[in-house]
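A single protein chain has been removed from this complex, and every other one stays in its place.
What follows is subunit A.
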Amino acid sequence: MKKLSARRRHPLAAVVVLLFALAATGGLYAAFAPAGKAQADETAQSLTIEEGKRLYSVGCASCHGTGGQGSSDGPSLVGVGAAAVDFQVGTGRMPAATSQGAQVPKKKNIYTQAEIDQLAAYIASLGAGPEVPTKAQYGPEGADIAKGGDLFRTNCAQCHNFTGKGGALTKGKFAPNLEGVDPKHIYEAMQTGPQNMPSFPDTTLSEKNKKDIIAYLDAVNSSDTENPGGLSLGGLGPVSEGLFAWIFGLGALVAVAVWVAARTAKAKRS
């Protein structure tokens, strides 16, 4: 005790005492304030929204307005939901280079998933809308592929072709190819109806239905899909198949006919 007392005038003594005091306060706070946890979560959530708002004002506000109210260059984002943001930004469609042109094409996504989540949280805070689906909702477990094919042909095939290869619409618009698209994005597109695609909300196309459709697309389009016909020629149906037959089938017949006729059967001194 005497030893400690002897050092009380040491130049670093004040620092040591301060450290002890801080540690004690922190420890006491941790011990007596567990009830504040929920509040801390909310703080984290509002931090995410704040961060999202910051990203929004840099990347999106010029077209969609400073508060997501929309402008002549872009629609209002109030009530579109987190799923719409996750789809549009996650597939690189947003931010769009221009609001002109037939439709905004898919391009390289420049945001990290964390940034997209922050943007989505901000937009979701403007008005309730569909949430980002979980893996359990779009994963292949428990899906009925045959039923999915049925549903796909009823609801989707008219624009996206019978195996999701895409197709043309009016005035330069088109339904994109679904091959290799992230199942999460397919789910979100059905739920939110991006651009000119109509939406298929859970009330008319149930969660299970959506799961089945995604499983069907995976079954007909993945790298280990077995195609009994061999060369699929783009899976576009009779147009590409007919073109192939005309060019290569008839071409081969013409070549054989020319080859037969070009060789004389006569015996000649050479």
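Definition applied: a contact is a pair of C-beta atoms (placed from the backbone, for glycine too) under 8 Å apart; a residue touches a chain by one contact, two chains touch by 3 or more; residues count from 1.
Criterion: contacts and distances are computed from a predicted model.
Chosen from "Amino acid/amide ABC transporter membrane protein 1 (HAAT family)", "Cytochrome bc1 complex Rieske iron-sulfur subunit", "Oxidoreductase" or "Acyl-CoA dehydrogenase", the protein name that UniProt gives for the omitted chain reads "Cytochrome bc1 complex Rieske iron-sulfur subunit".
When the omitted chain is restored, the residue from A:25, A:62, A:154 or A:222 that touches it is A:154. The chain not shown here is touched by just one of A:88, A:163, A:177 or A:209, and that residue is A:209.
Mapped onto subunit A, contacts with the missing chain fall at residues 151, 154-155, 158-159, 167, 169-170, 173, 175, 193, 195-201, 203-206, 209, 226-231, 260, 265-270.
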